[in-house]
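I have a structure I would like to understand better, so I am pasting it below and will then ask my questions one at a time.
Yeah, one chain of the complex is gone here, protein chain that is, but the others are all in their spots.
Chain IDs A and B follow the sequence of writing; residue 1 opens each chain.
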Amino acid sequence: MTTVGLQEVLLVGAVLFVAGILCMVTKRNAIGVLMGTELVLNGANVNFVAFAYFHNLFNIEGQIFALFTIIMAAAEAAIALAIVLNFYNNHVTVDVDAAEDLKG
Amino acid sequence: MSFADFLFWVVALLTGLSAVMVVVTQNIVRAALWLLFTLAGTAGLFFLLGADFVGAVQLLVYVGGILILLVFGVMLTAQGPFVNLRAGAGEWAVAIVVGLLLLGLLGSAFLMTDWRFLPTQPPDPATSRYTNDLGLALLGSRDATPPGTLPVHPGDQPVERSRVAYLLPFEIVSVHLLVVLIGAAYLARARRRRGART
Partner (left out) sequence: MDWLADYWPVIRALLASILLVTLVAGSAIIFIWMERKVAGRIQDRLGPTRVGGKFGWLQTIADGIKLIAKEDIIPAHADQLLFRISPYIAFVGVFLSFLVLPFGREIVGLPMNIAAFFMLSVLSTEVFGIILAGYGSGSKWSLFGGMREAAQMVSYEVPRALCVVIPVLAAGTLDLQLIAQQQAGFFWNWLIFHDPFQFLTFWVFFTVATAGCKRAPFDLAEAESELVAGFHTEYSGFRWCLFFMAEYGAMFAASALAVTLFLGGWHTGLFPADFMPGDFETPLGILASFLSVIVLIAKSWLLVFVMMWIRWTLPRLRIDQVMMMCLKYLVPISCALLLLASLLPLLWNTLGLPRLPFRNPPALPVLPATQRMPTSQAMQPAFDDGTQSSTQPPQLTRRDSHELR
């Protein structure tokens, strides 16, 4: 890449991040919220890899951080899905607004 | 504009538009489809940015694992009305305003930052050998941080880097994955209902 610089890649990361936040806020389906978190993590990953590419000092560390983020995302998705399935078993819905048993 | 630039803009547009579509679309399975395009586009960005291994991991873990898990979850819980749960108009309005503000904040943050202390020229792909270094750094058999000082704004005190390798985090993460595996299996196990007494 010659003219595409750091800022353009950061812009993509920011779009992914904001889309993820919006997805978490607006979706009422619990699995939709999960998709939002994946988007947020992806936005962060794009930034990590962008800094890794554009700066020599970080070109290993950025990628390693991205790898760890992906692993964490896998773990988070597995646990969250287990929780969603449990929630569905107990409440027969996946609407996150219905999760208010602990409301005082 | 070189061909690599063109490719970058195509992939970036695809990624961004699909990410927006994930938010906009109401059907949860279609959202999964758009999420697939987003994740694949991100993997494409990683390949363009020279992170071959991270891109392949992204495809394998996200597309081959997490996304299938999500769709599987949708199929297990898909009862007509829940496929199309939607938020109210007021919530949408607030969300759009907050989202635009957040995007503006992030955009102004990286547009107003003076990136001159970072070298703007990316490394020469002919001399970079990321994947090997990545593996050696994860094994701890090679220093992951090249010697040098951290980039700071002109005029500040230069900061020396400490030497790190990533064997311990790697082991911690693998144990963590094992714990998650057991925990998820425990949480999602088929259990008998208590019956009508409670």
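The rule is simple: a contact is a pair of C-beta atoms (placed from the backbone, for glycine too) under 8 Å apart; a residue touches a chain by one contact, two chains touch by 3 or more.
Quick caveat, the model's predicted, so the values are computed rather than measured.
Q: Of B:Val20, B:Leu45 or B:Leu59, which sits in contact with the chain we cannot see?
A: Once the missing chain is taken into account, the touching residue is B:Leu59.
Q: Which listed residue, B:Val29, B:Val94, B:Val173 or B:Leu187, touches the chain dropped from view?
A: B:Val29
Q: Of B:Leu45, B:Val71, B:Ala95 or B:Ala188, which one is in contact with the hidden chain?
A: Of the candidates B:Leu45, B:Val71, B:Ala95 or B:Ala188, B:Val71 is in touch with the missing chain.
Q: Mind listing the chain B residues that contact the chain we can't see here?
A: 3, 27, 29-30, 32-33, 36, 40, 52-53, 56-57, 59-60, 63-65, 67-69, 71-72, 74-75, 119, 121, 123, 125-129, 131-133, 135-136, 139-143, 146-149, 163, 165
In the analysis below, only the chains that are shown with their structure count from here on.
Q: How about chain A: which of its residues touch chain B in the complex?
A: Touch residues, chain A against chain B: 1-12, 14-23, 25-29, 31-32, 34-36, 38-39, 42, 45-46, 49-50, 52-57, 59-61, 63-64, 66-68, 70-75, 77-79, 81-86, 88, 93-95.
Q: Within their complex, state which residues of chain B touch chain A.
A: Residues 1-2, 4-5, 8-9, 12, 15-16, 19-20, 22-23, 28, 31-32, 35, 38-39, 42, 45-46, 48-51, 53-54, 57-58, 61-62, 65-66, 69-70, 72-74, 76-77, 82-83, 85-87, 91-92, 95-96, 98-99, 102-103, 106-107, 110-111, 115, 118-120, 122-123, 128, 130, 133-134, 137-138, 144-146, 148, 150-151, 161, 164, 166, 169, 173, 176-177, 180-181, 183-184, 187-188 of chain B touch chain A in their complex.
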